[in-house]
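Note that this complex is displayed minus one protein chain, with the remaining chains in position.
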């Protein structure tokens, strides 16, 4: 089942560490992080806190973990959060807001995962005892189910201002924040200035084997650190994994623009295939959402046939598939991807 | 603050027991229900179970309690339920699905609280570990925020069939089930046949001081009974309150048609007031939703001015108010209500 | 199954309202308490708050409910409470601290449910991320499983001082607080001065069909009121039940000394039966714990045979039974109870 010759566009999580990254991991200085003594984790936490302009940071095992650490730091049982209906936190974290914290999700009907401050009007709850208490507005940048769109700085700023003026906290699920920064032209720090907590992932576009980071104020990070322990996310000599993240911040951020160019190139070519359509102006980073004409058949079937051609992608609902470019997809394999899409699209269903 | 002369249309929960009901309460035979020995509660549970065609029933303190007993019987932490976005369970129960059980609400965008089976297509979750596990479809009948509409039997039957075919349970929040039956012409038993659990309320249109009932299969009711105890809903000589429910089932069900006629009469009169509009075909039971023209001002202000005229109603969002007819609103006070609406509508804002 | 001729000593919860109490219930002035407009509930809340020397009070359906409202007001998920291992809150509330709030119980090994401040030494947790965070010390007065003992004022005062000096809250489960006051000679107000929150029950010694009360500071009671709603404990025209409590506070407090005298009388008589033994100095209120000699057989069997003699009591573990005197046990039936114990004790075990 290992991918000899296959082109894996299912997710940017599938990247494997390069020889250079493996060397850095092997040589990492480590200590017991449960005693606060892993020098590489400490260095990484400090580095990311500075980079995103926050007081403190906590290393975590995954993006779900860092998001849920944030929610546990912000909320109590019976509270609620406002977030787009397509959010990873609502859609892909196994109902963790409810299951881990007793927190209700109130959904906003944004466009491609991006919403406007005026859509939040009237959504604050909690003065009445019939209602849960609104505590946080969550923003995902880039939007995963929304097709990898970066939030415009201005739109986010307005949402954050609206929230802060009403004493709500703002959490950013920045699993692909660096993709957003590359595409939208703001720095991580500029964007994060308007957020109270931000989580980022090292295991997606940045190419690390694992790891995430949550940043925020010192008291919030103390709460988040406890939450990490509660979830069993406290690891010992985590410095080996943290070393890969330090390496990635140095070497794999700038190059995200290549993933974006690859995605663009693929989108434009695939959009010309008659049975397929793509909202090209929504393709801004490394994700492409492709709609399959109902006449052709279902996304599940398309995914299956593509796999026979050696190209892996994910079904994203009944008629949509998602592809994702990344570090392990060099430019020269892109034509083969287009060919595979053409072959499958041209084949008759069943 | 007691209502001398005021006409209270805020909710059908405001009804007060009549002298006859008080007499029945005073004379009720009682025992300790925590030992299963309250004869009046036992009689009421048996009566309602038969009436709704289910094996067993559990008396509860309130509609929130009976709904949450049902959810706890059906679900575990990490599960999810499907329900209309305007549902009482999602909107007015303080986020209890998440806060009490760790259960996520996935919302359906119905019309006036009523949705179609085909809208559920593709909503079942849980095969993938990123997702919570879908367990229950909830239906509210009549729909409170939806303006008191009764579910058509056929529509409910299709939803329930869809759910059962996929091994989901069906729960009915029937806080105003008897209103629905009166208006739509089906019997409680006919409607409940398609449901696994149903909760009904005695403290709304039926005019009791308190009390609810949950019905379902014997094993589910055993789980629900435990949940009731957990929530502190186990009461001792509850037979006094149960007696009021037995009385209400005898005397206050048939007369709900008067409340509906009163609501209809008010709706038609108030709809003619220029600054106000009402979706008249949605007025089917004892609830009327009135929209206030933006030029006039906000619902909050309208409610305030109406109160000065001695008429109490509730704001239901920024431009809407809800009024609710009930046992304590005799037909002869209706003209005074219309006058109050006219006076306030005609008054300039500020 | 109704008790014709049987003497029911299982619990002081089995009392049934007297004709006089029924009359008061029937005539109670009521309103919708969810709008804060039930005058009798409002009067009762004010009365009890004053009586116990606290700012505010919230009426609840049961003792479990008022205890859990207190815990939810004091604690968040991941916190812990310190309480005696025999406590009702730990033992008889279905694991509600964990199940409803995510709160851990750390147990103190007191004597008959009463512990000393020095036993708490070293028990405060939470500076280390491996530990849950200690928030509350709970005291039960009188102790139910401890045999109805009243806390000495001095012992409680020392525990409360210890807790407050360490920024812990003190909650009193005063389901039988008035029994404690009668027996120990302090007033409710004197005792409650050292507590942050106190719950009392109307449905035990006071003889009401249902109802409890939680008292404390205004902000804590606002939190508790929300918790009541979450648990489905919000009732509408609850004034009828509140009226019984007002009546009971007037007429049924003083007379608890009769229950105590009856329990004492029974204990002394029953202690002389060879197969049975009683720690007589522990019998201070209306509860008597009787130990059955292993040679005779089990408590379950003893309870069963007693029932055939028309006397109902509860097994309390393998070799113990508990009996409880109350309002519905007049002094003249006590000899019959002793006879029944003698008869059963003398009978050989199967």
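The letters A, B and C name the chains in turn, as written, and every chain counts its residues from 1.
Here is the rule we use: a residue touches a chain if its C-beta (ideal position, glycine included) is under 8 Å from a C-beta of that chain, and two chains touch if they have at least 3 such contacts.
Because the structure is a prediction, the values reported are computed rather than measured.
Q: Shown chains touched by the missing chain?
A: Its contacts among the visible chains are A, B, C.
Q: Among B:101, B:145, B:171 or B:322, choose the residue that contacts the chain missing from this document, as touch is defined above.
A: Of the candidates B:101, B:145, B:171 or B:322, B:101 is in touch with the missing chain.
Q: Among C:8, C:80 or C:140, exactly one should touch the missing chain; which is it?
A: Selected residue, touching the omitted chain: C:80.
Q: Among A:53, A:126 or A:209, single out the residue that touches the unshown chain.
A: A:209
Q: Given that one chain is not shown, which residue among A:9, A:25, A:177 or A:200 touches it?
A: The missing chain is touched by A:25.
Q: Going by the contact rule already stated, which one of A:106, A:226 or A:262 would touch the omitted chain in the full complex?
A: Per the contact definition at the top, the residue touching the missing chain is A:226.
Q: When the complex is taken as a whole, what residues of chain C touch the one chain not shown?
A: Residues 77-80, 91-95, 97-105, 107, 122, 129-132, 317-318 of chain C touch the chain that is not shown.
Q: Residues on chain A that touch the omitted chain in the whole complex?
A: Here the touching residues of chain A are 1-3, 10-11, 13-17, 22-23, 25-27, 29-32, 34-35, 37, 39, 60-69, 93-94, 96, 99-100, 203, 208-210, 226, 229-241.
Q: Write the list of chain B residues that the hidden chain touches.
A: Residues 76-78, 101-102, 129-130, 225-226, 229-230, 234 of chain B touch the chain absent from view.
The criterion applied here is as follows: only the chains that are shown with their structure count from here on.
Q: Looking at chain A with chain C, do both copies bring the same residues to the contact (over half shared) or different ones?
A: The interface is built from the same residue numbers on each side, given that over half of them are used by both copies.
Q: Going by average Cα coordinates, which chain is farthest removed from chain B?
A: The chain farthest from chain B, judged by C-alpha centres, is A.
Q: Just how far, in Å, is the C-alpha centre of chain C from the one of chain B?
A: 34
Q: Roughly how far is chain A from chain B, centre to centre by C-alpha average, rounded to an integer in Å?
A: Centre-to-centre distance between chain A and chain B: 41 Å.
Q: Distance-wise, how many Å sit between the C-alpha centres of chain A and chain C, to the nearest whole number?
A: Comparing mean C-alpha positions, chain C is 52 Å from chain A.
Q: Going by the touch rule set out above, which residues of chain B reach two or more other chains?
A: Chain B, residues with two or more chain partners: 93-94, 99-100.
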